[in-house]
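Heads up: the structure comes next, in structure tokens.
Yeah, one chain of the complex is gone here, protein chain that is, but the others are all in their spots.
Moving on to chain A:
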Amino acid sequence: MRKTSPLVYVTLLAGIALSAFPLYWLFVVATRTNDIVGDWPPPLLPGGNLFGNIGRLFSAEDANFLLGMVNSAIASVVVTVSVVFFSTLAGFAFAKLRFRGRNGLLVVILGTMMIPVQMGIIPLYMIMVQLGWQNRLQAVIVPFLVSAFGVFMMRQYAERSVPDELIEAARIDGCSTFRIYLTVVLPALRPGASVLALFTFMSTWNEFLWPIAVLENDNPTVQFSLNQLSTSYYTDYTLMFAGALVACVPLLLVFLAFGKQIIGGIMEGAVKA
């Protein structure tokens, strides 16, 4: 193998620096005061006003930023737990159990993955009106408790990583199917399931179109609050930037903690695709 030229490192690092710059700059502005706006050259070092801005952020009227964070955290955790549970359960059934109509039902699930979210949003809104769930948190949770993508992904994963012999052995041992799921399948699916969990968490946290359709100012999610900030406070840059920064923190923490699995998951899924 030839040695990799330093030029490759330089180019890559430059690219990464370029792509990290907007995030760095987000942080810099969030630590400053509003008098820097329009300064040239723009400030490139952080100031000392981060906590002042965050304090203003959480007390900003009509943005309800704290409630937005709490709502998004609840929604993201509940949706993630549910999606992972139902996806592993159904993925196990599709991969390892024999039943009538299995292939047909799997094709149905595959088909639904092609449908864009927007397609159903108007009737979904009508359902919410009927249920009296407008402006209630369950409106952004309940419709997302299952995921076709998740079922499909876990099925693929179970096919590969759960040996049939292990299931047979557990069955001879007298295990019920659900016991097999808990003691044999779930542990084997853990790496795949954690990738699914992370993606689900990220996409729920980032959901925007549906919350602004069904929720109102007084009960927002975090992306809704951000939009509220950027429409009502768009002259107050440091406040907006502090909000944008705080909204990224949970995702960045998750990424730092599980970055390796996320990357492994993307790469593995891609080879199969």
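Quick note on the criterion: a contact is a pair of C-beta atoms (placed from the backbone, for glycine too) under 8 Å apart; a residue touches a chain by one contact, two chains touch by 3 or more; residues count from 1.
What we mean here is this: contacts and distances are computed from a predicted model.
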item: Chain not present in the shown complex, as UniProt names it (candidates "Sugar ABC transporter permease", "Sodium pump decarboxylase, gamma subunit", "NADH-quinone oxidoreductase subunit G" or "Lactate utilization protein"); value: "Sugar ABC transporter permease"
item: Among A:A60, A:L137, A:M153 or A:A170, residue touching the chain not depicted; value: A:A170
item: Touching residues (missing chain, whole complex) on chain A; value: 1, 3-4, 8-9, 11-12, 15-16, 19-20, 22-23, 25-26, 29, 37-38, 40-42, 86-87, 89-90, 92-94, 97-99, 102, 105, 109, 112, 114-127, 142-146, 148, 151, 163, 166, 169-174, 176-178, 181, 184, 187-188, 202, 205-206, 208-209, 213, 222-223, 226-227, 229-231, 234, 237, 240-241, 243-245, 247-248, 251-252, 254-255, 259-260, 262-263, 266-268, 270-271, 273
